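This report concerns only the one structure given below.
For this depiction, one protein chain was excluded, whereas all remaining protein chains were kept in their positions.
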Amino acid sequence: MAYKDEQLHEEKVFKDPVHRYVHVKDRVIWDLIAAPEFQRLRRIKQLGTTNLTFHGAEHSRFNHSLGVYEIVRRIITNFEGRPHWNSEERLLCLCAALLHDLGHGPFSHSFEKVFKLDHEYFTQQIILGDTKVNAILERVAKGFAQDVSDVIAKTYKDKLVVSLISSQIDADRMDYLQRDTYFTGVSYGHFDMERILRVMRPMEDQVVIKYTGMHAVEDYIMSRYQMYWQVYFHPVTRSAEVILSKILHRAKVLYEDSNYTFKLEPTHFLSFFTGHVKLQDYLKLDEGIVSYYFQLWQEEEDDILSDLCERFTNRRLFKYIEFNPNLQMNEWMELHRLFMNAGIDPDYYLVVDSSSDLPYDFYRPGEEEERLPIHLLMPNGELRELSRQSEIVESISGKKRTDHKLYFPIDLIEKIEDSTVKKRVEEILSGQGEVKNAN
Amino acid sequence: MAYKDEQLHEEKVFKDPVHRYVHVKDRVIWDLIAAPEFQRLRRIKQLGTTNLTFHGAEHSRFNHSLGVYEIVRRIITNFEGRPHWNSEERLLCLCAALLHDLGHGPFSHSFEKVFKLDHEYFTQQIILGDTKVNAILERVAKGFAQDVSDVIAKTYKDKLVVSLISSQIDADRMDYLQRDTYFTGVSYGHFDMERILRVMRPMEDQVVIKYTGMHAVEDYIMSRYQMYWQVYFHPVTRSAEVILSKILHRAKVLYEDSNYTFKLEPTHFLSFFTGHVKLQDYLKLDEGIVSYYFQLWQEEEDDILSDLCERFTNRRLFKYIEFNPNLQMNEWMELHRLFMNAGIDPDYYLVVDSSSDLPYDFYRPGEEEERLPIHLLMPNGELRELSRQSEIVESISGKKRTDHKLYFPIDLIEKIEDSTVKKRVEEILSGQGEVKNAN
Amino acid sequence: MAYKDEQLHEEKVFKDPVHRYVHVKDRVIWDLIAAPEFQRLRRIKQLGTTNLTFHGAEHSRFNHSLGVYEIVRRIITNFEGRPHWNSEERLLCLCAALLHDLGHGPFSHSFEKVFKLDHEYFTQQIILGDTKVNAILERVAKGFAQDVSDVIAKTYKDKLVVSLISSQIDADRMDYLQRDTYFTGVSYGHFDMERILRVMRPMEDQVVIKYTGMHAVEDYIMSRYQMYWQVYFHPVTRSAEVILSKILHRAKVLYEDSNYTFKLEPTHFLSFFTGHVKLQDYLKLDEGIVSYYFQLWQEEEDDILSDLCERFTNRRLFKYIEFNPNLQMNEWMELHRLFMNAGIDPDYYLVVDSSSDLPYDFYRPGEEEERLPIHLLMPNGELRELSRQSEIVESISGKKRTDHKLYFPIDLIEKIEDSTVKKRVEEILSGQGEVKNAN
Partner (left out) sequence: MAYKDEQLHEEKVFKDPVHRYVHVKDRVIWDLIAAPEFQRLRRIKQLGTTNLTFHGAEHSRFNHSLGVYEIVRRIITNFEGRPHWNSEERLLCLCAALLHDLGHGPFSHSFEKVFKLDHEYFTQQIILGDTKVNAILERVAKGFAQDVSDVIAKTYKDKLVVSLISSQIDADRMDYLQRDTYFTGVSYGHFDMERILRVMRPMEDQVVIKYTGMHAVEDYIMSRYQMYWQVYFHPVTRSAEVILSKILHRAKVLYEDSNYTFKLEPTHFLSFFTGHVKLQDYLKLDEGIVSYYFQLWQEEEDDILSDLCERFTNRRLFKYIEFNPNLQMNEWMELHRLFMNAGIDPDYYLVVDSSSDLPYDFYRPGEEEERLPIHLLMPNGELRELSRQSEIVESISGKKRTDHKLYFPIDLIEKIEDSTVKKRVEEILSGQGEVKNAN
C-alpha cells in the first residue's frame, strides 16, 4: 500500500537535550505533534512521582514520545536499501513510534491499578476514535490508523515493524533509559546508542544485532538493570506512589459510600469511580486536574483522604523497612492488629509494595511476555540468541529479583497514645532493620 | 549574632543534573526544603511557557532554588578564613539563596503584569508571615527571618551578603544560565563556573573577581547575552505569553462585567480579580490550578476566553512579524481598524510585544537597576570595573537591544469573509517581512 | 570530470571523542589514511608545546585531520541536491579536507620561523611528489592530485570548494576549536556545530549561513576569540616555544661555526641548517626524532644548547612579564647591557614574544588575509556580511589585540654574582608588574 506521504516545504527540527535534534520532514508527523491529544502529553510526567526523589525528573511523556520517534527515524534511515526492509513501512513505523504512549494518563501506574484501566486500550481508542489524531492518520490512507494501532498492539502482520517498538532492545527503551538518565542526572543509563543503531539489521520478522555490536548491547542491558533498581524502583518514589494509590482508593470508597458527600462534586473522577471511562473523560484528566482535586480534597471532612492528599502535595511521605509479608506472616498480622487498636487504619497506613525485574530473558515470563529476546547476526549468517553468546548476559539471564518493602507513617506512630501499643509497634518495625527516611 | 546552627546527623545530598550533587548539612536548610511553601515551587515551572518552544524546559523553580543554594554554599566554603568574610553570615546566605524565589507564582511574568503583583512582595510575605518557613527560620534566632527577607530585598546592611544573590554575576544567574541550558539542550549557556568560584573574593561590600579570572567572566557574560536572545526572548515563547496574558485579562474583564456569569465560580482567581490577594490565596495558585481553569474556561460562553484557553492548552499559538508600532504608526492604526471591521477584537488578537536586554552595564538603568557592576581585583590590590579592563565587555557594555514583534492569529485572518479587508490585512502583514511560524 | 569513486564493501568508522564517529565509505579516503605520509601525522602534536600548559592537549594532527574530513563530509551530505552544489566535487572536498595539514612538521611554528620554511609548501610537495599519497590520488583520476593541491592552496577555480576548508567559518576551525577544547578540558570552545551545519548553504563562490543561524555563528566567533587568548596564546605555552626556537637557532649557529663539532652528527637536521630541505628529509623529522636530539644535546659541550635542551625536556621554563619593547626602549636596552655584563647571553635568555589576533574581520589584514568573511543569507535572498547584521560581531570586528611579553630565566638571574647588576635587573623586571610563574 502506498501512503500519501506529503513532505514539509523545509525540514523542521526540535531541539532535544538527549538526541540534540529531532528531525521532521513528513507533514503527517508535524500535524500529529500539533494535535490536542498529543499536546496533552505535555501535561503528564514521564516518570510520575519520581521527581519527588530525583528533582530533575520533571520531563513529560511529550518529550519521550518525540525521542522514540527520532530513534526509529534514525534506525530506518540506516535500513534504507537493505534486504528485508520495505521502505513503504517507513511512515507507519514513524507514526507508531510517535504515538505508542498516547493513551497514558497521569500517574498511569496507580490509576490503572486502582481503577482497573489499561493505557494501551486508550492508545487504541485515541488512534481509532473520533479524534484529531485519527483524522490526520486517515488522511494518509484509508485504514492507516488501524495499521498504526496494530503495530502498537503488536498484532501487525509485519513483525519487523513491531520489533522496532516492542522488543528487549527497542526504540522505546533506548529513549527512556537515556532520557531518564539525563533528567535525573544519574550516571547509570549511558550506553553507545549510536553504535547499536549502526549494527541493527532488519530481518524477516525482527531487528537483529550484528555480532560485532554485542558488547554495546551488553552495556545497554546492564544500564537497564541499574536504572530499574536505582531509579524506577527507588523506594522513595514508591512511597509517593503508595500514598497516591491510597488517595484514589479512598476517594472511590467515599464516593461509593452513600453517607458521604464531597464538598465539590469530583466531576472529572466520576466515570473512573463508576468504571465506565469514556474517551473524552479520559483525555480531560491530566496532572493539573489531579493536582487541583488533591488540593481541594485536603479540605474534605474525611480525615484519611484529607491527610493523604496533604502528604502527597507537600511530600510528607511514608517511611519504610525491608519486609516480606510471606516470610513474616506473624509480624504482619500483629502489626495489623496493633494499628487497628491505635486507630490507624492499616488499609491506608500499613502498605506492602513489591517490585521485581528481569534484567534480560530469553523466554518470556511476567511483564516481559511480549518483548522479544535479542538475536545476534553471526559471521556465518545465523542468528544466535544473545545469552548464548554473551557470558555476562548469560550469567544474569532469567534471574528475577524481587524486593518487598513495608510503608507506614512514622509521625502517626510517634503519636500513638497507648504506650504499650506504641512500644510494640516500634519494636517490630525496628526489629526488621533500619527504618529509612525519604532521602 | 550567633545563630543556632544545628547539624544533621549525616550530610544529605540531592542528585542534581547540573551541579551533580546538592549538599545539605544544616537542619534548618533540610527543614526549609520540606516546608509546604517551598515544596510548592515544584508546581511552578522555572521558565513559564518556554517549554512550548524548547520541550525539555519543564524544570521547576524548586530545581533552580536548590541550585542557587548549592552555588552559594560552594562560594562561601571557599571564603572560609579569608579577610572580609564573616563566617557568622553563613547560614543567612544559605537561607536567602534557597528562598530568594519563594514568592514566585505560576507564569509570574504574565500574572504580575495583568494583576499588578510583585513576586518579591510575596517572597517577603511568606518569609515573615504565618508560615512554616517563618517558623523554621525563627527557630534559628529571633529576627532571623527578617534578616533573610532583608538580604533578598537587598536592604540588608552587609552588602557583601547581598551581592552573593543580587549582582551581575551572582549565584542566581550562574544557576539559571547553566540549568536552563541543560534542560533546553542549547549550547549557549556554558561557562567555567568552577573557575569563577575559585577567583571570587569577598570584599567589604561586594564579591569581586581576581583579575586572572577575567576571561571566564567574559565568557559568562557572552553566555548570558546569547541565552537572553536565543532562549528567554524566543518569539514562540512570547507568543504563548501573549495569549496567556490575554486570557487573564479577558477573565478579569468578564468578572467585572455584571452581565456575565462564569459557569463555575473561579474561586482561586477572585482575589486576583479584585486586587486584594491574600497570602493564603496566593499560595494555593500553582500551575495545576491554572491549568484546571484554562480547561474549564474552554467551555465558557465567551468566545474570546474560550478560544484563547483552547489555543494555550493545545499550543495553537499566534504567528508574528517584526513590527515597531512607533515607527509604523499608520500600518498599526489601519490594522486596528481592519480587525475591528472583520470582527476580530484587536485588543486580544493584535498584540505588540517588546523585549530588551542589556548584556552588561557599569551604570544601572532599567531592569538592571539593583544589580551591581562586576569589579576585578587587580594585582596591585585595586578594584577595576570590568568593562574598563576587558575590551570585549567594553565593546558591548551599555548597548541595549530592543526587539518588537506583532502577534496575531493567522487562522482567524484566513477566515475573514470580506475579501477586501482580508487582502489588505495580508498585504500589510506580509509587507513587513516574513510571517513566522511557531517553530 | 567524473572521478573513479570506488566504495568500500562496508562503511568503516573511527571512534572519535569529538564527533563520536568518523565515517569512511570511499576507498581513496581509506587508503589515504593508511598512507605512511598520513600516519606520520600521529607523531606530531596538534598544539605543539601547549601540553606543557594544559596536560590533556597531547592529541596529534592525525586526530584533527580526521575531524576536518568528517565535518566536510557532514556539510556536503547536507548539500546534496541543493542548487550551486556540484556533487562531482564531493571526493575532491573530502580529500582536500583530510590532507590540508599534511605538510606540518613537529612544532611547525618554531621550525618555520627559524628555518624559514612553510608547511603549505610541503603539503603540496607531498601531494604532488613521489609519495604514496600522490599515487593514491592519481588512481582517482589523472590530475586529481593537482586539484587537491589547488584546493588547499586556495587557487582552485571553484571557490565554494575552497571556502569549505579556508574561510572564517570553515571545517578546519570548527574542528580545532572543539577538539582543542575537548583535550585541554577548558570550557571556552563550545558552540552548536550541528546547528551551523544545518544552516550552511552553498552559493556560487562560497558557503553562506542562513540568517536564522546568526546567533550560533556569533557564539562560534566568541568561542574562537576566547580560545585564542585562553589557550593558543597562553603565556606558558609561549615560554616553551621561545626556548624551543632558541634551541633550533643555537644548533644552527653552532653548525655554522667551523670551530664547533657536535658529538654526534645531527643527521636529521643537516638539510634544515643548510636551507635545502628535501621532501624525504622533511618527512623523517617527527617529534620523536626532535626529542631524541634534544636529549643528546643535553650532553653537548656548548652550555647554551645544553641548558636550553635540558630546560625544554624537563619543563624548566622562562618566567615572564608584560613588556612592550617599543614603549620601554630604555629598559630594554639597559636589560640587554646588564645581561651581557652578567654573562647571560641576551640573544637566548631575554626574549620578547608578541601575539596578536583579530576575533573577526570583514576585510583581511595579516594572517587572516586569505580567510573570507562570513555572509548571511537573508530572507530576501540577499547576502549580508555578518558584522553588518550582528551587533555583537560588529562591536568586536576589526579590533586587533596584541600582547607583548618578555621571557627570561629567573634562576639564572638569581645566580648573578655582581649584586649591583643583579639588583638593577630585578628592579627593572619587577617594576613592570608581577613576575609570573609557569602556572
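Per-chain numbering from 1; labels A, B and C assigned in written order.
Basically, contacts are C-beta pairs under 8 Å (C-beta built on N, C-alpha and C of every residue); 3 or more make two chains touch, one makes a residue touch a chain.
All values reported here derive from a predicted model rather than from experimental measurement.
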* Structure fact -> The omitted chain touches A, B, C
* So which of C:Asp286, C:Asp302 or C:Glu322 would be touching the chain we can't see? -> C:Asp286
* Asked: Where the complex has a chain not shown, which of B:Glu6, B:Glu88, B:Asp130 or B:Glu194 is the residue touching it?
  -> B:Glu194
* To do: Kindly state which of the options C:Ser108, C:Gln124, C:Ser149 or C:Thr184 is in contact with the chain not pictured.
  => C:Thr184
* Tell me where the left-out chain touches chain B, residue by residue. => 13, 20-21, 194, 198
* Tell me, which residues in chain A touch the chain that this view leaves out? -> 186-188, 190-192, 215, 218-219, 222, 225-226, 229-230, 359, 379, 391-392, 395-396, 399, 401, 433-434
* Asked: Contacts of chain C with the missing chain: which residues?
  -> 12, 14-18, 20, 34, 36, 39, 42-43, 51-52, 54-56, 58-60, 62-63, 66, 182-186, 284, 286-292, 295, 313-316, 439
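Throughout what follows, only the chains that are shown with their structure count from here on.
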* Asked: Which word fits the touch map of the chains here: line, ring, star, complete or other?
  -> complete
* Length of the line joining the C-alpha centres of chain B and chain C, rounded to whole Å -> 44
